[in-house]
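Here the complex is missing one protein chain, while the rest keep their positions.
Just so it is clear, A, B and C label the chains in written order, and each chain counts residues from 1 on its own.
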Amino acid sequence: MLHEQALQTAGATPALAPPPNFTGRWRNQMNSFMDLAITGSSVTGLYNSASSSGGAPVQGVINGVTIGDLIAFTVLWLPSGSITSWTGQLVEEGGVQTIRTLWHLVTNIPDDNEDDKFWMSTWAGADEFVR
Amino acid sequence: MLHEQALQTAGATPALAPPPNFTGRWRNQMNSFMDLAITGSSVTGLYNSASSSGGAPVQGVINGVTIGDLIAFTVLWLPSGSITSWTGQLVEEGGVQTIRTLWHLVTNIPDDNEDDKFWMSTWAGADEFVR
Amino acid sequence: MLHEQALQTAGATPALAPPPNFTGRWRNQMNSFMDLAITGSSVTGLYNSASSSGGAPVQGVINGVTIGDLIAFTVLWLPSGSITSWTGQLVEEGGVQTIRTLWHLVTNIPDDNEDDKFWMSTWAGADEFVR
Partner (left out) sequence: MLHEQALQTAGATPALAPPPNFTGRWRNQMNSFMDLAITGSSVTGLYNSASSSGGAPVQGVINGVTIGDLIAFTVLWLPSGSITSWTGQLVEEGGVQTIRTLWHLVTNIPDDNEDDKFWMSTWAGADEFVR
């Protein structure tokens, strides 16, 4: 019953105290930055992307959750109508607080093209944010 | 300037009308189900996972965004303290409305173990939800 | 020492006997198909994609590894010069042998654009293959 152990492991993730303070400005490797505010487990804020579908910087509203070192948040990009989800956790890299994330960015595939072009719907990547 | 075109493509994702109605109950391939409510671009609801770290079903609050066919949402799992982010879009599969998603599930790596065990922090997978 | 357990779990993945026979033709949800040949842990074959960057079907050589229920393989797409990696395992879905995979497809970002467009380099998705 091997994976039972892993299930138990995930289940036993310890009380995460003291939680880190995610509040404030974070910047990624592309010079995008975001301003986070935390209320309980709720994450809100504004994301300023250094690169967008139109080439210019673009802003989007942040909406997410956090517990302990973990954080996940989405940004809805307008007017393009795409969504990015970041999922990750705070780590110390050489003494620097860093939010390591993986992300998915989904864009609309027109209904008529879903059969043969859905494979182009989602980009994936990794972002690291530091203060 | 090849990827400029792709940037334009993402930027030109069309007005998505009429948007699908995500409201209601959706079930995935594992018999997990979720009840979604939509207010503007905001997604709320309750996720009932058929499998959890403790083996038993577990519920979590849904928090996300939607535009047109696209949807992304997170669930914070208590008491384990992990987070799942789903990112995807509604498609028709053989006439059946289906939300195809990719997801990341992040679990805490204790600080002392971050250097050599961070690689175990995140599970990935795909879920399909139907009504 | 929670994640130690998960480490042990991964380490203790049991002898996988008898291994499934991946040899032969497999088809995914897009009607792409692939012909696999297995020699020891080595996977070779030909992938026939129903959709390509040019719109027409395209073939690519398969190169990968397998152990037990697990399989991973890459296809180098010519002339576009992109690469897809599938990673997954054989499961039974309603009595049907199914290879469930996640994939990444990487395309080149010209050097001059790496700083601001690298985020567009990689697509992600899920494929299921049945005989």
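Keep in mind that, in the parts below, a residue touches a chain if its C-beta (ideal position, glycine included) is under 8 Å from a C-beta of that chain, and two chains touch if they have at least 3 such contacts.
Values in this document were obtained by computation on a predicted structure and should not be read as measured data.
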- Note on the structure: Check: shown chains touched by the absent chain are A, B, C
- Those residues of chain B that touch the unshown chain are 2-3, 5-6, 8-10, 12-14, 30, 50-51, 104-105, 115-125
- Message: For review purposes, identify every residue of chain C that touches the missing chain, sorted by number.
- Response: 4, 7-16, 41-42, 52-55, 63-74, 76, 78, 80-89, 91-92, 100, 102, 104-111, 114, 118, 121-122, 124
- Those residues of chain A that touch the unshown chain are 2-3, 6-7, 10, 29, 93, 100, 102, 109-110, 113, 117, 120, 124-126
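Keep in mind that, in the parts below, only the chains that are shown with their structure count from here on.
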- Query: Over half of the interface residue numbers used by both chain B and chain C, so same, or under half, so different?
  - Reply: same
- Please work out the Cα centroid separation of chain A and chain B, and write it as a whole number of Å. 12
- Query: Which parts of chain A, given as residue numbers and ranges, touch two or more other chains?
  - Reply: 8-10, 12-14, 104-105, 118, 121-122, 124
